[in-house]
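All protein chains but one are shown in place.
== chain A ==
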Amino acid sequence: MASPNTALTSQTHPGSLPPNVFTLPRTAQLEALYTIIRDKDTNRGDFIFYTDRIIRLLVEEGLNHLPVVTKNVETPTGAHYEGVGFEGRICGVSILRAGEAMEAGLREVCRSVRIGKILIQRDEDTAEAKLFYSKLPEDISSRYVLLLDPMLATGGSAIKAVEVLTQHGVPEDRIIFINLIACPEGIHSLCGRYPALRMITGWIDQGLNEKAYIIPGLGDFGERRYTC
């Protein structure tokens, strides 16, 4: 199998970040998308539409970290084209509940991809992230995993989710964490713990407030997407 190709992505890659973190190119257009979803007055319909747009961009970017192999094809005009074929099987794993919102975007780009689910919640007694439920594809150890969670705050549940995946035999370097908004605290704890994992994020915010909410953030993603 060819090695994952990371050289030719459209990512910007700030030097201050861990080398395994990739962000989307910071264009005015992308900033405008984030402005819409951050705005507390944005209605649910717009919130869904614009988060979907960003999620598609993130998934497209994440897929660029998958390996490809050379493939020659003949075009309808009879010309030859030296292209590439997709290599390596993938699956998605969403961290409930907010991660589920990213599944539609994933399926739009990867048709009928298998999607596992993990539910992690804070244990009221110990304040530690605890696995409540997981349902993963049986052959997950032989697949690349796109791990989906829109918000990375303290990083507690993402770390727990990666732990679950590695316990199921998924090599760390085959996990691609796809995330809408992150903050430095979460990035450092997740990437410090798992340096071989790759993380794709759309935006890195200032930090956390005393309640561990991302600042400026966008509020509770799941609430705004599903119930608000």
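Quick note on the criterion: contacts are C-beta pairs under 8 Å (C-beta built on N, C-alpha and C of every residue); 3 or more make two chains touch, one makes a residue touch a chain; residues count from 1.
Going forward, contacts and distances are computed from a predicted model.
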Hidden chain of the complex, named as in its UniProt record, picked from "GINS subunit domain-containing protein", "MIP18 family-like domain-containing protein", "Peroxin-7" or "Uridine kinase": "Uridine kinase"
From A:L17, A:L63 or A:V93, residue that would touch the chain that is not displayed: A:L63
Contact footprint on chain A, counting only the chain that is left out: 5, 8-10, 27-29, 31-32, 34-35, 38-41, 46, 49, 53, 56-57, 60, 63-64, 66, 68, 71, 73-77, 79-81, 83-86, 108-109, 111, 209, 213-220, 224
